[in-house]
Every structure is written in C-alpha cells, then in structure tokens.
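Of the protein chains in this complex, all but one are displayed in their positions.
A, B and C label the chains in the order they appear, each numbered from 1.
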Amino acid sequence: MNTNYPALLVIAPLLAALICSLFSWSAKKLCYPTALLGLSISFFSAYKVLIQVLSTGTIQYRMAGWAPPMGIEYRIDLLNSFVLLLITGIALINLVASYQSIQQETKEKANAFYSIYLLFVTGLIGVTATGDLFNLYVLLEITSLTSYAQIAMGDKDRSPLASLNYVFIGVIGASFYLLGVGYIYIMTGSLNMLDVATLLPALHGSSAVLIAFIFCFLGIWIKMALFPLHIWLPNAYTYAPTAVSRVIAPLMTKVMVYVMIRLMVTVFGFEYIFEKLHLAEAVVWIATIAILAGAIMAIAQKDLKKMLTYIIVCEIGYMVGGAWLGNELGMTGAILHIINDALMTFALFLAVGNMVYKLKNVQYSNLQGLFGKMPWTMAGFVLAAFSIIGIPPTCGFFSKWYLILGAFDAGAYHFAIALIISSLLCAVLFFKVFEISFFNSGHDKIEMSEAPVSMLIPLGLVSILLIITGIYSDKIVNTIILPFLQ
Amino acid sequence: MHWQIDLIILTFTIFCALAAITVKDLLSTAILFGAYSFMMCLLWAVMGAVDVAFTEASVGAGVSTVFFVAAVFRTGRRTKD
Amino acid sequence: MSEFLPMIVAKYNYWLYIVLMMIGLYAMISKNNLIKKLVGMNIFQTSIILFYVSIGYKTNATIPIIENAHGGGHSAQELVIHAADYINPLPHVLMLTAIVVSVATFGVALALAVKIYQRYQTLEEDEIRMRLTEE
Partner (left out) sequence: MRFIALIIVFLCGGLLLYATADFPAWGDPNSPANSYLSPHFIEKSIEETGVPNLVTSVLADYRGFDTMFETAVVFCAGLACFLLLRNYDRKEENFYRHLPTGVIIQFKKGDKTLPVGKEFEHMDTEWVPYDLIIKTACRILIPFIQLYALYVVAHGDFSPGGGFQGGVIFGSSLILYAIAYNLRTLVQRIKEKMLGLFSAVGVLIYAGIGLICMILGGNFLDYGKLTQILPFDPGHIRAYGMLGVEIGVGITVMAVMVVIYVNIVSEGKHDEGL
C-alpha cells in the first residue's frame, strides 16, 4: 500500500467530497466528519510522500500503469512534496477553524459547501503533483470552477458580479495556457513535462516555441494576478465568504507561482529562459511595478480585507521578481517565499476572519478598541503583520533576505529598492491599523468578546508555525530548496 | 472536393460568430450561437474528428443552447449594444 | 509570390482559428451585456478546440476507429495497422475534455448571470456599475 501514497493524496479528498455530497442529501450529520477524514488522510499521505522523497529522491507514479509518455505520470520531487504538505495542512487547519463561520454564512447549504471546498483542495493538490501538461489544465479548471462558485456564495450584493468578472478573466487565462500547451504539442508531439524538456532544446530557435512560452506564462500570470492582470483579485477575495477567502487567498496564487517555477525549471529549462530570451529584465521590472503598486494601493484602502488583497498582489511581485532574477539566490528566495507567504497570508486571513465573525464588517472606522475586545486575535494579527513587514524571528524576514541578496547579486537594484520600500509601506500600513484598534476612541468600557476557541487555536498554531519556519528556514533551504535547484 | 466544403463551412462559421455577437436580441443570439456550434461540429466531422463532432453536436449545439434560452427566459431579452 | 501560394494552402486552416479567437476575445472585452460576453467566451474556447483538432489531421487518412476489428473472430495479430491510415486520436481526446469543461463553465457563468439579474434587475455592465455607485 505504501507505494500508492501519491495517488491516495489526490483521491482521498475527491472521494471525501463525493461521499460528503451523498451525505448532504441523506445523513447531514456525517458531512463534516467525512470532510475532516478526507483531508487528514490527504495530509498524512502528503507527509509520508515527503519522507519518501527525502529518503529515496523523486517518486514516479504511473497512472493506470502506462509508461510516461503514453499515460499520465505523477513526478513528486523535493519542491512539490513540500508545497503539497503546505496545501493539505492549510486546508485542514482552515476547515477546523471555519466550522462556525461556514454555519453562520452558508446556512442550509453548509453540507454541500464542504463538498465543493474539498473539490477545490483536490484541484490544488492535483495541480501541484501532476507531471503532465494537459492534466494540469484539467485540474486548473476544477480549481477555478470551484473558486468561482465559492466566491459567489459571499455577500449578497457584490460577490456574484465579482465572481463573474473572475470567470471572464480566469477563462482567458486558462485558455491562454491551453493554447501554449497546444503549441508545445504541435512542435514536440508529447505532453509529459520530462519528455517535452528533452524534446525542446532541439527547437530553441523556432518562433512557435517562443509563442508557446509567452502564452503559457501569460495564462499563468493572469491566474496568478501579477500586477497589470490583477483586476479580478481584490473584489473576488474581499466579497467571498470568510471560510473561502481564508483558503483561496493563501493557496491559489501561491500554487500558480509554483506552477510557473515548475515550468521554468522542468519544462523550458534555465538556459532557454535566461540565455536565449531577453525577457528576464522586463519581467523583473514588471515585478517591481507590481510590488510598488500593490503597496501603494493597499494604503489607499478603507477596508481591512481589501487592503490584505492588495498586499497579496504585492507579495506576488516578490515571488515573480525573485524567480526571474536568474541566479540561485533569487530562486531560493522565491521558493522560500511561497511557503512563508502562504503561512503569513493564512494567518492574516484567519485573524480577519475572526474579526468578521464578531464585528460583521471590518472597515477601519469599525476597528476601535479591538485590542481590548479581541486580544488573542489581535496578537495573531500583530505577529502575522510583523512577518509581512519582515521582522527577524518571523519567517517573512528570511525569504525577503534571500530575495534582496539575489537582487544585489544579479544587479537588479530597482528590485531590491522596491523590496525595501514595500516593507516600509507595509509597516506604515499595519501600524495605522494597530493605532486605530489600540486607542479606543469610543467611550464605553470594552468588554472582551473574543472569537470562539475553535477559531483561536488554529490562529495560535499558525502564528507559532510562522516563528518555527522562520527559525528553521535555513534547514528548509539546505535540505529541500538547494538540492532541488542542483 | 474536400477543401471546397471546408471553405464553405468556414465562411458560415465566421458569419455565425460575427452575427451572434452583433445582433441585439438575445434569443436570436441563442439561435445563431446554436448554428455556430453546429457549424463547428460540421467542420470537425469534415476533418475526421467524429467523436469530437458528436460531443459538440450534443453538448455545444444541444444543451448549451437550452441553458442559454433558459437563462434569457429568466433575465432580460433586450440588449443595448 | 510563387512560394507563398503553397504556403497559404498548407497553412490557411491554422489562420482560421486565430480569426475566431480574436472575434471571441473582442466580444468578451468590449461587449456591454454580460450574456454577450459569455457568447464571446464560448467562441474563444471553441476556437482553441478547432486549433487542436487541426493539429491531428492527416490527409487521406480515415477516422480513428480501426476497421474490421469488431468481430474479434480473428485475433489482433492478423490485423496489420499502419499509423498513416488513421487520424491522430490524441488531440480528439484532449478536446473532448475541453468541450465538456467549456460547457461546465458556461453553465456556472449563466447561473451567476441569473443571480446578478435577481439582485440588479439588469445585465448591462454600465447600468450595474451605476447601481453599484448609488449604494
């Protein structure tokens, strides 16, 4: 049984989603436990896969027993086993944390909501684990379709419109990716990532491969909400239900960054991207603009949740810029930042979710005296804010440190300056929020109305996790990221 | 003889696509959209993709036109542009 | 000019899907009515399917179903199958998936359009934006 963990990893949430949908019609009580069981099996097998990869190297799992170029194959190496562990962990913790808010927001349809939540996680796991280009498109469609539906279940007035805009731009992105895969297929004849990587070097001169490269990355940048293509993200994540924004915000865009790095490292290869094409400098400039624009727009916001979405746009600029610097330091910083940023964003959205559960709306004017009302949530929020700004013990500092080193090493000073400026802007941002919520301009005495315990423990757990990944970040880099890049 | 058929169907496809977008009444858009899907199904049948043509005929021309008319029935029929 | 003509005949099919895709993209961006944008989206997706199907086409090859293999009377070894006789089945498989995905997205997008109409009583982009700014 132990050789089937990669398949079990994807099948467990899918089966749990189906059984949960069956139970939602008959035995409503069993829906939540099935969801928990499915995700914990998936988390356990992700852990087992990580151990296996660390001990024996890359795992190859042939679906339906066919050899790779013929059938579909799962190649799990160091990078995606860690990202898989991250996805399943965050999804499991979020399911536990948002039980109350799901009951509160999706009243009689909560049981069916678990099913579509699990399908979203299946899509993410499949996107990360697959080794086949077209299979990645199908799973990308599952992830997008479930996120359209989940986002549209949010607040009555704005979320359907935000979701429909997300549908249009998401379909353009996915279709551009499909077009890119079509161009790769017409030139090389294969769909398997490894196979394509061996066939591509012979075709480096041809314009079709160049256009395939451009459209693949264009599609992924749209899905990733890189700066000029990020129009759909702020509304979609702000008006989504809290349980949904807490799982989409940290994972969706980070998995797309992982897909970009997978395409860069495994399919197209470094020497094609950095020697043959001269796009790297232009992309680093786009990333710099993304960082600055994200930070500036975040300051202009009046709503805490909307401000966080612009910080996500800014963080995407970090990762894309880091990956395209062209040297090992930058790529290490980008990969480490995927992990750190997922945890930081998850902690921030957990805290904001607790606030929304209690206060119903999180405009700045409504945040008075929050330190008094919800001390534990605010403690988690402060820790996550420190991590975004990049204060040493927390993990945000280390990945930013690698990125800045990589920028200086590659001579991209504009990127390094943008990193520092955005850290300062984030500092200004968060201290404005602390200042509002600390000084109670209201007159009445603040009684402590904290979020329920089941929402506080996950926040505490993730905050501690922030510090642990911070301390062990060099261990992560040496055992996982550097061997992967060699 | 082969590429003449191809050309006729291609011109019909482009005509249906442009008409479906420019016409103002949504029900006629639904019909033109069904015609466009049927033309695509013909195109693929000519190109030898029989499974894809069968799916497009039943799914594209069939069901998505029914969904389209059902949605137009529930929302408005007039469009401004 | 002389070498241009055979090049056209060899490749005109590939240019067709670009025309359709651009019609779809233009409709998605510039049309005011949300349902019209959905029509543009579907045209955009079907044009990519057209591109994939035209990859697998082989001149004077028959459809990808092996002839006289139904009976099963004679074992498979006697059947001599040449790859050049049959059309490449792989793009067809990929496009079966793409068609079903485009219908699923179309259904969910129509459900969203109905939900927006329930709230705003209109599907025109500018009227919705006007009503949004009123609140």
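Keep in mind that, in the parts below, a residue touches a chain if its C-beta (ideal position, glycine included) is under 8 Å from a C-beta of that chain, and two chains touch if they have at least 3 such contacts.
Fair warning: this is a prediction, and the values are worked out from it, not measured in the lab.
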item	value
Shown chains touched by the chain that is not drawn here	A, B, C
Of A:M187, A:L359, A:L405 or A:I421, the residue in touch with the unshown chain	A:M187
Hidden partner chain, touching residue among A:G38, A:G89, A:G126 or A:G406	A:G126
Residue among A:P33, A:G57 or A:G71 touching the omitted chain	A:G71
Absent-chain interface as seen on chain B, which is shown	50-51, 53-55, 58-59, 62-63, 66-67, 69-71, 73-74
Hidden partner chain, residues of chain A it touches	4, 7, 11, 14-15, 18-19, 21-22, 24-25, 61-66, 69-72, 106, 108-109, 112-113, 115-116, 119, 122, 126, 134-135, 138-139, 141-142, 145-146, 148-149, 152-153, 160, 179, 183, 185-191, 199, 206-208, 210-212, 214-215
Interface with the undisplayed chain - residues on chain C	10-15, 18-19, 21-22, 25-26, 29-30, 54-59, 61, 63-67, 69-70, 72, 76-77, 79, 81, 83-84, 86, 88-94, 96-97, 100-101, 103-105, 107-108, 110-112, 114-115, 118
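One rule holds in what follows: only the chains that are shown with their structure count from here on.
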item	value
Between chain C and chain B, distance of the C-alpha-averaged centres to the nearest whole Å	11
Centre-to-centre distance between chain B and chain A (centres being mean Cα positions), rounded to whole Å	38
Intercentroid distance (Cα basis), chain C paired with chain A, Å	29
Where chain C touches two or more other chains at once, by residue number	91, 113
Shared-contact residues (touching 2 or more other chains) in chain A	none
Footprint of chain C on chain A - complex, ascending	134, 138, 141, 145, 148-149, 152, 156-158, 160-161, 163-164, 167-168, 171-172, 175, 178-179, 182, 185-186, 191
Sites on chain C touched by chain B in the complex	9, 13, 16, 19-20, 23-24, 27, 31-33, 35-36, 39-40, 42-43, 46, 49-50, 53-54, 56-57, 61-65, 87, 91-92, 95-96, 99-100, 103, 106-107, 110, 113-114, 117, 122-124
Residue ranges of chain B in contact with chain C within the complex	3, 6, 10, 13-14, 17-18, 20-21, 26, 29, 33, 36-37, 40, 43-44, 47-52, 55-56, 59-60, 63-64, 67-68, 70-72, 74-76, 79-81
